[in-house]
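Only a single protein chain was left out; the remaining protein chains are all shown in position.
The block that comes next holds chain A.
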Amino acid sequence: MPALSDDKPATPGLTKDERDYVNRVAEHYRDTDRMAWEHGFLIGWLMISDPVEQPASRLCEVLGVSREAVDHIDKLLVPPGVLERTELPDGEYSLAMNAEVWPQTVQQAMLALPSFHSVMRYGLEALADASEERRRRLVNMEQFFRYLGDEIPAVFDRYEPPATTVSP
């Protein structure tokens, strides 16, 4: 949930174009996930930062975000592997976006959607003797998730990842 004092950060270290891009990413996550501005700005910047790896204190400086916001993004995106965390010798840490893991994470989240189909099937069994009117919500959703279960994996079957663009 965005806090009440949720404002767009000042981004003192970004060019006008960089800010424009990062702002668009934050707007997207605001629309889809109601993400706080600072969090959206951090994700957008970690997509285009130079260098890729950014110490937490540097992120605060360049974007003008709070340390809490950086810690939040660290907790949110390091476990799924979208961001890589490196401990620095001074007790600080840095974050770097992993360009290969993010597409895999999107794919997993989308493929998990049809897995909801089995939960709906279970619901229809649980309500086997209930009235048609009561069962109708589940009948519709079972149909919908069964359809997604066939279609979404096919979307990824048709996807060809790009050839590696940068040699290690």
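Everything that follows uses one rule, which is that a residue touches a chain if its C-beta (ideal position, glycine included) is under 8 Å from a C-beta of that chain, and two chains touch if they have at least 3 such contacts; residues count from 1.
The criterion applied here is as follows: contacts and distances are computed from a predicted model.
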*From the names "C-type cytochrome biogenesis protein CcsB", "Sugar ABC transporter permease", "Cysteine desulfurase" or "MarR family transcriptional regulator", which one matches the UniProt record for the unseen chain?*
"MarR family transcriptional regulator"
*For chain A, which residues lie in contact with the unshown chain of the complex?*
17-18, 20-21, 24-25, 28, 31-32, 34, 47-52, 97, 99-100, 102-103, 106, 109, 112-113, 115-116, 119, 122-123, 125-127, 130-131, 133-134, 136-138, 140-141, 144, 147-148, 151-152, 155, 158-159, 161-162, 165-166
